[in-house]
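Just one protein chain is left out here, and the rest sit where they should.
By written order: A and B. Residues from 1 in each chain.
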Amino acid sequence: MDKVCGMTALGLSAALRRRELSAREAALACLARMEEREPQLHAYLTVSRDEALAEADAADRRLAAGEPLSPLDGVPMAVKDNLCTKGVRTTCASRMLEGFVPPYDAEAVSRLGRAGAVLLGKTNLDEFAMGSDTGTSAFGPTANPIDPSRVPGGSSGGSAAAVAAGEALFALGSDTGGSVRQPAALCGVVGLRPTYGRISRYGLVGFGPSLDQVGLVTKDARDCAAVLAATAGFDPHDATSSRQSPGAYLDGIGDGVRGMRAALVRESLAEAEPCVRRELLRAVAKLESLGARVDELSLPFLKDMLPAYHILGSAEASSNLARFDGVRYGFRASGVSDWRQLIRESRSRGFGLEVKRRILLGTFVLTKEQRDAYEKARRLRRKTASSMAAALSYYDFLLLPTSPEVAWKRGEKRDPVAMYRSDLFVVPASIAGLPAVSVPFGEENGLPVGVQLVGRAFGERELLRAACAVEEGRA
Amino acid sequence: MSTRYETVIGLETHIELKTETKAFCSCAVEFGAEPNTHCCPVCTGMPGALPVLNAKAVEFAVKAGLLLHCRVSLRSKLDRKNYYYPDLPKAYQISQYDQPICTGGWLEIPSGGGTKRIRIERLHLEEDAGKLIHGEGGTLLDCNRCGVPLIEIVTMPDFRSAEEVTAYLQLLRERIRFAGLSDCRMNEGSLRCDVNLSIRPLGSHALGERAELKNLNSFQFAAKAIAYEERRQAAVLDAGGALFPETRGFDEGTGETFPMRRKESQSDYRFFPEPDLPPIVLTQEQVARWASELPELPDVLRERWRATYGVNRETAEALTVTRAAAEAFERAAALTRFPKLLATLLAADPARLAEGEIPVSAEHLAALSDLLGEKTIGSGTAKELLALLWKEDQDPREAVGRLGLGKITDRAVLEPLTREILADSPRAAADYRAGKKAALQSLLGQAMRRTQGRADPDVTRELFLASLQAEPRKEE
Partner (left out) sequence: MEFSIKAVAELANLRLTPEEEEQLRGDFEEILRFASALQEPDGPAHEEDEPPFLREDCPAASLTREETLQNAPEALGGCFVLPRAIGGESGG
């Protein structure tokens, strides 16, 4: 078990092809690890053991015949519970969807299915992905595998915890405003938010369609490249997915950063905790020693992006979550006599507080009276996105912390400024639709620190090459 | 209505586009199907499903705009119109708010002795809602219609009477239907119109408070609702009362309008750009191509057929029921020496013409009308043959020969027949000789009956006359 659970996805893939172990053994190892750790972690909301073993057996037959579907054939994975899985309940960690069984697969899930990856189960999240510590889940929080008294980050906290704990070899998450990168940083794994449109959003129960992206949680940059290769690409069911062909993400991933130009975002140093600042600067030194040039760059509008993000994200959420009305699926309040009451009561009882708060905020900024706030945020978004794209026409990537702090204790009272700051560095890439990856780099008292690289639109190949160099230089 | 007021009307017309599939998903569009059998995650608003715009819906919306002389926006966008109603699965309708696909057109309608131009403010693309079936214990929801593409056409307040409204709707329906963009069936809801009506004192230029009349399911009901509403508003003002903006329904039983709900000032749809769909971007070339694909207008065709073939208005209207029918006639008319006969023949069965594609080739239609014009067959036979060709297209000349349907002109065949008839009907013969010339008609009628209409009437008549005059009989 320990052997499998400690492997990377590509490491396991090689072992499977050499028939050193079977896909079934790999799945069983992860399931055994779950039995051991889940009571404490609660990374999963649903474990589909029987289906997983059947899929693993099918993979073994292909591997035995020497006809694996892809490098991920037979590799066990976890999927965030806001990505639809046909026949497997998809709850979004909400009472609203407690018994919801989708009749269809999310495109990213079906692509991984076609690649032969084995779905172990569905992971915990903040309700409807609204939160940063996997604490708003209606089914209870997830703990950080490195220190279970601490949060795993969020909203893809279940996916990050599962991968960090060896309960899956990789996982899908979603990233609207940092929801994959931040938990990856707090759990010490790699988290990629691809360019907006790189992976189909079809079947992702997102809340902010112009910001949502399917994200990846992996053990290292190479695995990330392999999973991206399996999931990226145009999908005729998502009009916002890009028709640009995906890159050969693994090709030359180990070629290093010599000659690359990076920009350290100056404002991020002041806003980060000392330990995070220290590791970031160490990463800069490492990149320079590997032959990259690192300049400092000022992004003065960095702080304005956060309220803009909240306004736009909430506005879209208020509309996207309006469909949950207790009519066609989901929670239905009992004891109501007319449809208006049915809708109001189903929504009021089915949604948790944070979700209601964002829906109301979003409704508020879209009303005629408050329209200015929304329009202003839209304009700011367009302009900051242009500025970042302009910076990236010269620099290969921008360097920022992922989270300004390491994982905090669950229930610890945090000052409002810290709460506010926690999304500060992850939101810019979301707002601009740019790819960004969080890579573990250093630690503080055993707790991992993540550094974030933001790349050019559809430049995931170069971005992951740089991430790989950071990773290899981190020792 | 009091003659002291003038009625001011604007129309909002919703038309379901005749695409194969829905606006944002690949579910087939079919009227009257079993409930919830044309549904998918997208049109039932399931979590995670995303809309993808139907190219045909865009094309049809633009073509409709071109028919109404609109400006086509090369860049338009889709927006979400947010409101709750159980027939709207996503709780928002994908529509177009501030950048509609077409703006600023017009339609010229007959009015008084001349014509009047009704200005079109905008035409935009949106999706239809589902169907609610209200029953005793509750309401049932059928999502088959959810997501069917619609265009909404909004006019300026240019109408002054119910007649103008009816004329506009008829012309609009004919053009849209003729171009194949919609069936425009009011009874099936594929054409629906809301009437915005206000009145004002004659001579005034300010607009009064308007009522929005909804659920008008036929042109007739629209006219009745307008007439009622004019009287009601006048009565309120005459009594010194005040009108306020409101939505009113129409009761088909009583012919009256009734308040549905006060149009609340706080109803706020919170429109914002649909983030799941990129803007609609068209090129000048694309729009030009679509314009070139539009058929000639039916009124233009009718006028040409009148001038060149002498086809009367009623017949021409039957032939312009669909573009397919009109085009089939145009092609065949060019090949026959008797285009007017062909028009009458085709127009005799308007229901069949309206069905869709015309399954008979132009050559065969032309040949058929030539047979009729040459008097090889009579009009009854021509109709039978057309029905036959409709079932299975074939050369009517061969069919006439094979089935022995041609006129009987052979005297050797007809002479014994007339003798036989005269022998069987001594009474008619005697009447004729006694000066009752009408008796000849009854003899001819018998000859037609006995030959299933194939006896050549001229030859038969001649033979009867010869016998009657040559062989006078004594009365018995």
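To be clear about the criterion, a contact is a pair of C-beta atoms (placed from the backbone, for glycine too) under 8 Å apart; a residue touches a chain by one contact, two chains touch by 3 or more.
The model shown is predicted, which means the values in this text are computed figures rather than measured ones.
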Left-out chain, listing which of the shown chains it touches: A, B
Identified contact with the non-displayed chain, of B:Lys63, B:Arg192 or B:Arg248: B:Arg192
Identified contact with the non-displayed chain, of B:Leu11, B:Leu53 or B:Leu172: B:Leu53
Listed residues B:Arg270, B:Lys340 or B:Arg454, member touching the removed chain: B:Arg270
Touch list for chain B against the chain that is not drawn: 14, 19-21, 26-28, 34-41, 44, 52-58, 75, 82-88, 93, 126, 128-130, 132-134, 137-143, 150, 192, 260-261, 266, 268, 270, 277-281, 283
Those residues of chain A which, in the complete complex, touch the missing chain: 99-101, 103-104, 234, 236, 239, 243, 301, 304, 307-308, 310-311, 318, 322, 325-332, 336-345, 347-348, 351, 353, 356-357, 359-361, 363-365, 367, 369-370, 372-373, 376-377, 379-380, 382-387, 389
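Following the convention adopted for this analysis, only the chains that are shown with their structure count from here on.
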Where chain A and chain B are represented by their mean Cα positions, the distance between them in whole Å: 55
Residues of chain B defined as touching chain A within the complex: 41, 44-53, 80, 82, 84, 86, 89-92, 139, 141, 143, 268, 270, 272, 275-278
Partner chain B, residues of chain A touching it in the complex: 82-84, 90, 92, 97, 100, 102-104, 106, 201-206, 208-210, 236-240, 315-316, 318-319, 322-325, 327-329, 339-340, 343, 363, 366-368, 374
